[in-house]
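Notes follow the structure.
Removed: one protein chain of the complex. Kept in place: all other protein chains.
Moving on, here comes chain A:
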Amino acid sequence: MMPARRKGLGPLILIAPAAVLLGVFLVLPYLNIVVMSFRMPGQGTPYGAGFTIGNYTKFFVDSFYLLQVANTLWIGLITTAICLVVGFPVAWQLARGAMRFRALAYGLVLSPLLVGIVIRSYGWTILLGNAGLINRTLTGMGLIDRPLPLMYNALGIVIALVHVFLPFMILPIMAAIQGVDPSLESAARSLGASRFTAFRRIVLPLCTPGIQAGCILVFVLSLSAYVTPSLIGGLRVKTMAVTVVDALIDTFQWPWGSALALMLSVTGALCVVIFARLTRMKWKVGRT
């Protein structure tokens, strides 16, 4: 018989620091935002007296904001998909490949995180701008007459976001692949499966947890990204995060900005829940 698990303070003590941190710096501000989102807009002040649901009706009535949410989700989705497609082979190589310069490869994977976000985004403007390196080179070579629109649009934002968030896709997938015993592939092949079938039926399902984690991380980070979209998207393409900051800081409409921020959180959370549901692993649930 297993000894009965002691129901003491042990577990509580272990999670206490994180719980306090989250409580003070996440839950309380969130509650504040929820309350704020129901306040009246102010005249010359951040918010007025009394409560209303007007901020939310404004959001749902004005298709401009709904479209912006859709736009933001779309950018997040595309960024996540590209990160997955580009990152998986890298993760595979890092986890399984016989590499001489593994440490260097790790460094390269992590390199986007080592540069400050503002500098990195400015770096992209230097590359992607109309007078940027890429366009100048291409026009110089006579390949294009007019500069390609690489900046101030969704494409530029996606390119820059993929660059920043790729490590968040690669690292969890790499860990997951490392957790899959290579002899499982051999076993599948001994049973008559081709390399591809062995990968599809055995390896891929087993590293789903890593893929799931990577996708959720990149998606959520993309939705909430601010600096990159605001610098590269400029005034033309705005993501929700940029609009929220505009409302809160530029136009000083705290209730409206709070409502927008909450709608962004809710739609993002909904997407994550749906995604997690769709990729649920029965064999993990069924464990005893």
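Everything below uses one rule, namely that a residue touches a chain if its C-beta (ideal position, glycine included) is under 8 Å from a C-beta of that chain, and two chains touch if they have at least 3 such contacts; residues count from 1.
Simple rule for what comes next: contacts and distances are computed from a predicted model.
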{"item": "Hidden chain of the complex, named as in its UniProt record, picked from \"Polyamine ABC transporter ATP-binding protein\", \"Quinol:cytochrome C oxidoreductase\", \"Peroxidase\" or \"histidine kinase\"", "value": "\"Polyamine ABC transporter ATP-binding protein\""}
{"item": "Among A:128, A:174, A:188 or A:232, residue touching the chain not depicted", "value": "A:188"}
{"item": "Chain A residues that touch the omitted chain in the full complex", "value": "181, 183-184, 186-194, 197, 201-202, 205-206, 281, 283, 286-288"}
